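Removed from the display is one protein chain of the complex; every other protein chain stays in position.
Think of it as A and B in the order they're written, each chain with its own count starting at 1.
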Amino acid sequence: MTQRLTIAEQSRLLRSGEASSRELTQTSLDRIALHDEALNAFIEVTPEHALTAAKAADQRRKEGNGGALTGVPMAHKDIFCTRDIRTTCASRMLEDFVAPYDATVVERLASAGMVSVGKTNMDEFAMGSSNETSYFGPVKNPWDHAKSPGGSSGGSAAAVAAGLVAMATGTDTGGSVRQPAALCGITGFKPTYGRVSRYGIIAFASSLDQAGVLALSAEDVALVTQVMAGFDERDSTSSPAEVPDYLATLEASVSGKTIGVPREYFDEGLDPAYAEAVNAALDVYRQMGAAVREVSLPNLSLAVPTYYVVCPAEASSNLSRYDGVRFGHRADNIDDLESLYKRSRTEGFGDEVKRRIMTGTYVLSAGYYDAYYLQAQKVRQLISDDLQRCFEQVDILAGPTTPTTAFGIGEKVDDPVQMYLNDIYTVSVNLAGLPGISIPCGMVDGLPAGLQLVGPHFAEASVLNFAHLYQKETDWHQRQPGQS
Amino acid sequence: MTLSREDIEYIAHLARLEVSKSDVPAYVDKLGRIIEFIDELGQADTADIVPMAHPLDMSQRLRPDEVTEGDDRDRFQANAPETEKGLYVVPRVVE
Partner (left out) sequence: MQWETVIGLEIHAQLATKSKIFSGASTAYGAEPNTQACLVDLGYPGVLPVLNREVVVMAARFGMAVDATVAPRSIFARKNYFYPDLPKGYQISQFELPIVEGGHIDLTLEDGKVKRIGITRAHLEEDAGKSMHENMEGKTGIDLNRAGTPLLEIVSEPELSSAKEAVNYMRRMHQLVRYLGISDGNMQEGSFRCDANISVRPKGQAELGTRAELKNLNSFRFIEKAINFEVERQIELIEDGGKVVQETRLYDSAKDETRPMRSKEEANDYRYFPDPDLLPVEISEEFLSAVRDAMPELPQAKAERFAEQYGLKPADIEVLTGSRATADFFEAVVADLGEAKLAANWVSGELGGALNRDNLDIADSKVSARALAGLLKRIHDNTISGKIAKDVFAAMWDEGGDADSIIESKGLKQITDSGELEALVDKVIADNPEQVEQFRAGKDKVLGFFVGQIMKATQGKANPGQINQILRDKLSA
């Protein structure tokens, strides 16, 4: 595989005139044409749209109006509404759906001049951790095509890891940006809940969903997050907190800072070789002058069950709008209203989606609401309090992103609970609404391992800073599939 | 906690999903395992805990009372499976 170029690198080339957006975009499209049949990372590739945008970007640079991101090719997870381009959410329900508007994230990145080459594959309605539930077929991990790239932003992760694009957007509800980033050996970031607008993101679990970035470096992530972040009046859960200059603090020293490592992370579920890679990463930080100490998250074992109550409950309600009336799949030959609903929905949704809708409906139903949903929201508070308490003693938390490296496609589909346990390290972060990043920190039997860093609310700058400094001292993030 | 066939059918109906007879056992099994898994939540002592309303401590923003949307019916209805005279068409609803 040819050397992947980061956004920062492409930006330099564009600025100096060594490359045009047209050329970079064409390269991206060529790579997709060459590799995507095997990877299945894209649901829709939009060459015409991309080249038009590239041309405009080149013009803009010529006029001196280009910014860091202008003219750089990227892709959007197919959960972001894109006006006049199909948004399917990897579901038969929205197979032909064309949104009449752009998501805020799409608008902002387009305004910055980024060139979208297409929509990436994902788990259906973002429900999954392996990108195996897509209506359009599973995505393959570029490191080993028999392995899953993770999910739900599997397509975005694979596309970036394979060098098809330098950046792809994703969404992270329980780990769906960080986990695939870890399994594909790239950098994946989820900002604080409310930092980036959810307007135009097809809703999965509203109190957990957050737009994220998958890219090749923390620096690239900072460049993109800078543009995506900020208040949006169309989203009531959007924070009015000011967006600082993330690049200004990327290089700040972390000497004297403290990293907390939750002892509950290092249990029997974690692969020992993976644990070693994480520990080696902590040594790198020690060498920078940061202190590393143990902290405790006593309620960690309840995080996954809590997540799997709150998340399907909200999702079951969010997906009620798919009824075959105003948009989306409608069954043929229906005679009555009940059939319209039941057949359209049963045909339109895949098994995992139906299972989660059923779970969510169950935990909200009369007689069960208190024991499940209400209880889960209380435990959620406990988990969040645990994390807040840690931040009273440390500046940042660190640990593995996933318990193992990439697993085989088809390996975990039969047991939903087994699949859910993949999210053990990532879900608490969503439950508490904290910012978290996964960066490559080693290889285990030829597959990438990820280090997760988690900060307090609105500490994006700190998280990106820690991540960037690590990437200056190491080169795990530069390892590509196909090389060593 | 085992779910019965009736439970599955009832939940499916509430969610407007069809579960064929042959699929019911699979649902009973998988959903059952999930419910068993989340039942662990019952162990947590949450006696004095206020349920989390939102991850952030924010209150609802209020927007000014202004008309900001116009008529885009044709564009929106391009996505509709069936319309007539500007209405969305569904099978007869009896009131």
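Note that contacts are C-beta pairs under 8 Å (C-beta built on N, C-alpha and C of every residue); 3 or more make two chains touch, one makes a residue touch a chain.
Note that the coordinates shown come from a computational prediction; the quantities given were computed from them, not determined experimentally.
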From the listed residues A:361, A:405, A:422 or A:465, report the one that touches the chain absent from this view. A:361
By the document's definition of touch, the residue of A:45, A:81, A:243 or A:383 touching the omitted chain is A:81
From A:27, A:206 or A:279, the answer for touching the chain not displayed is A:206
Residue positions on subunit B contacting the omitted chain are 10, 13-14, 16, 53-54, 58-69, 71-73, 76-77, 84-95
Interface residues of subunit A (partner: the chain not displayed): 81, 87, 89, 94, 97, 99-101, 103, 198-203, 205-207, 233-237, 313-314, 317, 319-321, 323, 325-327, 337, 341, 361, 364-366, 369, 373
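One rule holds for everything that comes next: only the chains that are shown with their structure count from here on.
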Would you kindly tell me how far, in whole Å, the mean C-alpha position of subunit B lies from that of subunit A? 23
For a test of understanding, state which residues of subunit B touch subunit A in their complex under the given definition. 7-8, 11-12, 14-18, 27, 30-31, 33-35, 37-44, 46, 49-56, 58, 60-61, 63, 72, 75-76, 78-82, 88, 90-93
Subunit B-facing residues of subunit A, complex: 97-98, 100, 192-194, 207, 233, 236-237, 239-240, 299, 301-302, 304-306, 308-309, 316, 320, 323-328, 330, 334-343, 345-346, 349, 354-355, 357-359, 361-363, 365, 371-372, 374-382, 384, 415-417, 420, 431-433, 457
